[in-house]
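Contents: one structure, followed by commentary.
Just one protein chain is left out here, and the rest sit where they should.
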Amino acid sequence: MNESVSFFGLVGRVSKTVLLLVYALFALFPLLWMIIMSLKPDSQMFTTTFIFSPTMENYGAVFLRSDYSHFFFNNLIVSVSAVLLSLVVGVPAAYALARFQFKLKEDIAFTILSFRFAPEILVILPLFLIYQKTGLYDTYFGLIWVYQLITLPLLIWILRGYFEDISPDIEAAAQLDGYSWWQVFLKVLLPLVKPGLVAAGLLCFIFAWNAFTFPLLLSDARAQTSTVVALRFLASDTVHYGQVAAAATISALPEVILALLIQKHLVRGLSFGAVKG
Amino acid sequence: MSTTVVLPPEGPTIEPARTELSKSAAKYAKRKALRPYLILTPTLLLTIGILIPFFAAIYLSFTDFTLRSSDYSFIGFDNYVSMLQNPDFWHSLIVTLQYAFLCTTVEMLLGIGVALLLNEENPISKFLRIVLIFPLMIAPVIGTLIWKLMTNPSVGILRTPMSWIGLGEFKWGASPDTAMFSLVLIDAWVYTPFVIILVLAGLRSLPRSPYEAAMIDGGSAWFVFKNLTLPMLAPVLLITLVFRLMLSLQEFSIIFALTEGGPGDTTMSLSLLAYNRGFPFYGVAEAIPIMLFLWAIVYLISFILIGFWRKAQQRASGVA
Partner (left out) sequence: MASVQLHGLTKWYGKRRGIEDVTLDIADQEFITIFGPAGAGKTTTLNLIAGIVAPNGGGIRIGGRDVDGLEPADRNVAMVFESYALYPQMTVFENMAFPLRSPKHRTSASELDERVRRYAKVMKIDHLLKRSIQALSNGQRQRTALGRALVRQPDLFLLDEPLSHLDAKLRHSMRAELKEMRSQLGTTTVYVTHDYLEAMSLGDRIAVINQGRIQQVGTPKEVYFMPASVEVAQLFGDPEINVIDARVKSKPGGLRGLQVLGENVPVGVPADVVLNGAETVKVGVRPSDIDVVETNSAANFHGLVYSFEPLGTKSVLTIDAVDGTRIRALLDGHRTFDVDRRIQFRIDPYSLVFFDVERGRFLAKSKLKGEEARDG
């Protein structure tokens, strides 16, 4: 088993790197180009490619002089609230599924997971009617509720693994030390799963932020999110491409930053259920 | 207390000597048994709340409810029958299956390949591992938006390179011949990182000892891959496959953003079909059976694949 010393080994390594870089180009170039476009002034839009004089006027137009900021904040409120609700409900659930052995356990786990797979349109069709009737249409609450279909299964899926990693002896020790079950949960268990909470919370935020179909059809001018509105930019305003790019960048920026911050936990969280089963 | 208490060991117990539990002990045991259910109560409530639209959907599918008027009547299975008789439905089914199959295949192959490449310890790989998840973080709609811009005839950056390879007139989403290709391209762009992450995590969690043994016994790289890596990786691969397949079968936003099901109905997947029936045309009750059918397919396939996954897990733990 000779490695990199031979000629073929070297050729192999070089071609591996080349292939990798080709894929990297495919994956990352569109993002870079989007940023470039967003910084291009209208005057140079059709005449230049990579060399131009960057400007912030597109961002200004989008954020300050249109109602885009309103939708941006909508997205923020709805996504954060959805994640918070999922945390409150999902963390105890993840614990229960990790620890206890009871009859309906795997059935409940599978049901929760299957929400992820339900066709969005299937949910939306009746929900549209129900929301109209109950006045939840185009409200924050309506969206937060539906978003649970996205955030809750994901959160439970990730956190279950983290809870399973904690030895049950520690809980027993804390109980013997004089703490009731709830106190053990709050004072001992939660601090131990904190990395999982962060990973799950941020990942759920990202998916909630990116939701398209639900806000498209279940909300309108009042509660609609920036993800949906960004598309409108391209449909209507076909001249100011720079602004379209700026809108897209603003929409994409929060999550890219978050992803950078938690990328280690992200990978661990996403792959937990898959690798450990 | 130093007297010997010698209890004769008993043979096989025929009738277990059970001492009754005291009342307080029985209460305590019950309390402990109820705990998981108590903790799960909020989730269960939420789950029931979420199940309501599903049941409502099933109920509505047996009516002729439309968004135009608020009175409706039961029409039994009429919606289902007309759906099955409608050629549009079958066309959409084919489109959906085509889309899902193409996307999943491309993403799995590409993802596994890139994951294998990234499994090395050099600075480029380390850097790329972090950065390559970005496409997954972007909303699929935004991703579609970016690609639309890139392929735009006036300002798109891809005009020039495409003309270099003689495809200057490539119509991307606008032409029936190229629409599906464009969709799969965008889907792959967004979701391949997902496959990469999972497969990479799987690769890194593989035990070292079988590989060391193979090195001593002398196996070629391909042999090692085929007989060690693949079987041990099978569970991860299967679960990734399940996820991608399930999600691509009901993908909506990418198709909606690029073609809205067109041109004509070339890319009218089942989700798009149901959307069209329900919203622009108000036929909510008509649209539901389409989605229930899709859901049934998703359920069935996931059920079968999860069965394979369980078997693969057992085999993998045998190998390791």
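Residue numbering begins at 1 within each chain, and the chains themselves are lettered A and B in the order written.
Criterion: a residue touches a chain if its C-beta (ideal position, glycine included) is under 8 Å from a C-beta of that chain, and two chains touch if they have at least 3 such contacts.
The structure displayed is predicted, hence computed values, not measured ones.
Enquirer: Would you indicate which residue among A:Val88, A:Leu104 or A:Ala173 is in contact with the undisplayed chain?
Expert: Looking across A:Val88, A:Leu104 or A:Ala173, the contact with the absent chain belongs to A:Ala173.
Enquirer: On chain B, where is the contact patch with the chain that was removed from view?
Expert: Residues 1-2, 4-11, 13, 16-25, 27-29, 32 of chain B touch the chain that is not shown.
Enquirer: List the chain A residues touching the unshown chain?
Expert: 167, 169-170, 172-180, 183, 188, 191-192
To be clear about the criterion, only the chains that are shown with their structure count from here on.
Enquirer: For chain A versus chain B, what separation do you get between their C-alpha means, in angstrom?
Expert: Taking the average C-alpha coordinate of chain A and of chain B, the gap between them is 15 Å.
Enquirer: Looking at the complex, which residues from chain A come into contact with chain B?
Expert: Per the touch definition, chain A meets chain B at residues 1, 16-17, 19-21, 23-24, 26-28, 30-31, 33-34, 37, 45-46, 49, 88-90, 92-93, 95-96, 99-100, 102, 105, 108, 111-112, 114-123, 125-130, 145, 148-149, 152, 156, 181, 206, 209-213, 216-217, 227-228, 230-231, 234, 241, 244-245, 248, 251-252, 255-256, 258-260, 263, 266-268, 270-271, 273-275, 277.
Enquirer: Any idea which chain B residues touch chain A in the complex?
Expert: The touching residues are 35-37, 39-40, 42-44, 46-47, 49-50, 52-54, 56-57, 60, 65, 67, 110, 113-114, 117-118, 120, 124-125, 128, 130-135, 137-143, 145-150, 152, 154-155, 157, 189, 192-194, 197-198, 200-202, 205, 215, 218, 235-236, 239-240, 246-247, 250, 252-253, 256-257, 270-271, 274-275, 278-279, 284, 287-288, 291-292, 294-295, 298-299, 302, 309, 313.
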